[in-house]
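A short write-up of the structure that comes next.
All protein chains of the complex are present and in place, except for one that has been dropped.
And then chain A:
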């Protein structure tokens, strides 16, 4: 088989009946890429000797080093079967869980899949996952049972045992398929039942025959096509490393000639419990019962076993020769002499039973061509967002026809699906290489180069260096090009070009064509009503949401690590498209018709959950990092990148291996700077709770105890300006002793907190309205906003009930922090009728009364102080949440205080400042302020700045802030942690370990249920964000990948333990000891945050004084 030239492939692309789009799926290390190598070798792209060792499609350096595939890559192959010529667009996919998103991108573009299963390991977690993915995408799978040589060489099974083993594996695979099938049938049935229920309700007819059991339905549904069975021809037994593989058709043909039994009969009996009765020359049933060898063992496996025995185990030269002649295989003398028996073996096998033949034959016969695309799959792809296909506009439904016919006429609409974007070096693009040679000459020289290359490879071929093949010695073509390649300018070298990995589903893609890019939320019905359906993409329409235009600047044929430029690509082919990086982020649907709906989003098995914060090593390289992260985001279908409010750049990946790859990419390709990844900052909230009724050992606390517990922390805190009474009321005086505030902190009910959090946006609007009202301006408020505000107020009134909260809602002074947060400042000052935050409502309801209420001077300072206090709490400077501060007293004393000698001076200062910072529009000042009058105000106002404590407004802000903090500390304080909800799918056998991991990380299981029709459990749990670092990894390790968690932020939760707790009662002493140094979760969190922020942590520098080294430093 020679090299198929580009022209040949272009010619083949035009015949969709002979195109096969397929991908190779399997668990990690089951031999996908090795199998792909064998197939690639048939086209002469790599030497068949190197097949299985080169891993041609693993073009990344880290893929070669680690030995796992990390991306899906496509290659077009040419295959001739008799007089039929086929074009195979083969996509190799990664098997590692972390890269299952790459599998999704591959599966979407294919019509069929080769599922590879390791003959020793059998069905593994990822095997199940890929079977599920193939099932969900409605693509037809075929099975390759790989690594059969391991059964012989490693496990040393007899052929009989091996047969049983293979049978078991086949059963396992079919069981998985069966489960998928039953769950689908059950789901459909449930839907039908629902419909029927509705019908019943409508018609009220009672019919007895409506009752049927589920098994009946299962039997009704036809599933015979689904299963893998050798006699159906969709199973190949292979050993890709040794280069052999067969399906039973091949043997059936061989033996029908030899033994004179009909091929059809053999085909049916070669797999199964049949044996050959030598005397009767008949094939009989029941081999196992009679202790006879099955036909498969006798005719197939025994031959292979004896070959291995001769070549590998015993190295019997004579026998080898006998076998070789009987098989009619010609061997090179070099292979015969080779010291490694594997070389000889693969030389024999690759001629006797070449794996590529068996697999390609099966693929061409069993997998559908693009023409045979199932109507159901088309409907599923096109019905986005749970919409029924029937509900789509008519023009859209018409597109289905184009789909099914796979027509590539000039008038047919072009539909292309882009499943991912990948980055290549700009200089690797074909148009940037210089091409002075024609293709024929190229091919010729490439052949020569390859020959040289292959020979030099084969010479040192036994060494372990094969795996270290690096891209620099790369594709032979590059070797050739080096001679003529002058290289682009230096700055261009940095450049990465994005190429879309796509497939044409209908029409012909032409270079330079303008197409619509349909976003995932694009609605054809809406668009069709807005634009003329005949509109073409050349006239760009911008007004339609989620629709944009772009030009396909270049089209490429994907040849593994190489790209070949094409002029046009007809329907049914996988291709690369350049020039889309601006308009397509990760995946998209392209079409020339606006009636085309966007395809349903890719179905990802693993969602990104591993979060790390990324920083450049040198802070000045920040812009480079940001640019690099943008590129990474586009290049990786599964990675998420975001900038958090804290300024952290967070990268979210699917797993640790995926993370490593993303970091490598960032370092070497996209950002090209040194970076460091660390645990992201975890946010906390501080709150207060009601005083506890029981102590830590569940003893009931008496009244006096309660107070003791509350106050133990703040002994000796009272000073000249600060007074704390037993009820938690804090009174604080400003340093110049002019103003005094009394504040009490109270916990808000949890519902109120969450309500305030939800309506942050509304509160922001409310605050804006209030601000403009204060200036006497009137703002037009839309009716809907007003209603929403009224709604919020009534809800608050409902939630805040009881004696303590009487009239509380009307007295709300402000919200905080940042004026919108979940904390409330309450005005309980007697005799201070301040317009509440709801004044915009009042304006409508009772406009007259609002005028009577006035704002005091320095009102703003109180609010500012409150905002500052709620922004950073006393525990670890984190924002407060769910705390209500009630201002119970607010006096601005007469300035003639006894402490100050020069009362007149002070007087003027006080009034001067009062006057200065008087809020615009307030007509009345305090009682003293009013008497002060304009004369005093005219005194030199600079006097205020002469006050050694600064302006009064500033002092009041500070005093208010301090008072709030002390009031907060007078209550039992608690830390709040962010919680993830964690949804876990796990099989029954790892359920225990799931619980173990959750328990270790302070998780709590909410509920668990079994998924109908499968053995999977769905567990819902909550887990503190602080404990989630490394969670996914530990989870996978503990459950061998059989359970996969998904984390979503859900809510804030109070940690019940008190960070400042020390034992106080006798029982507690007994239980916890004097030091009480048992683990305190909230203390742990609090100290970690304080340490990070450089705050004081109450910790001993050395634990035991005596245990210090008591020697001089130099000894």
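The criterion applied here is as follows: a residue touches a chain if its C-beta (ideal position, glycine included) is under 8 Å from a C-beta of that chain, and two chains touch if they have at least 3 such contacts; residues count from 1.
We adopt the following convention: contacts and distances are computed from a predicted model.
Q: With one chain of the assembly withheld, which option in "Gamma-soluble NSF attachment protein", "T-complex protein 1 subunit zeta 2", "Tubulin epsilon and delta complex 2" or "Ribosome maturation protein SBDS" matches that chain's UniProt protein name?
A: Looking only at the record, the undisplayed chain corresponds to "Ribosome maturation protein SBDS".
Q: For the chain left off this view, which of A:61, A:648 or A:664 is in contact with it?
A: A:648
Q: Among A:84, A:603, A:678 or A:1056, which one is in touch with the chain left out?
A: Considering the complete complex, A:678 is the one touching the chain left out.
Q: Give the residue, chosen from A:225, A:411 or A:620, that touches the chain omitted from the document.
A: Only one of A:225, A:411 or A:620 touches the chain omitted from view, namely A:620.
Q: Residues on chain A that touch the omitted chain in the whole complex?
A: 613, 615-620, 622-623, 626, 629-630, 633, 640-648, 678, 681, 818, 860, 864, 915-920, 937-938, 941-942, 944-945, 951, 1091-1096, 1098-1102, 1104-1106, 1108-1111
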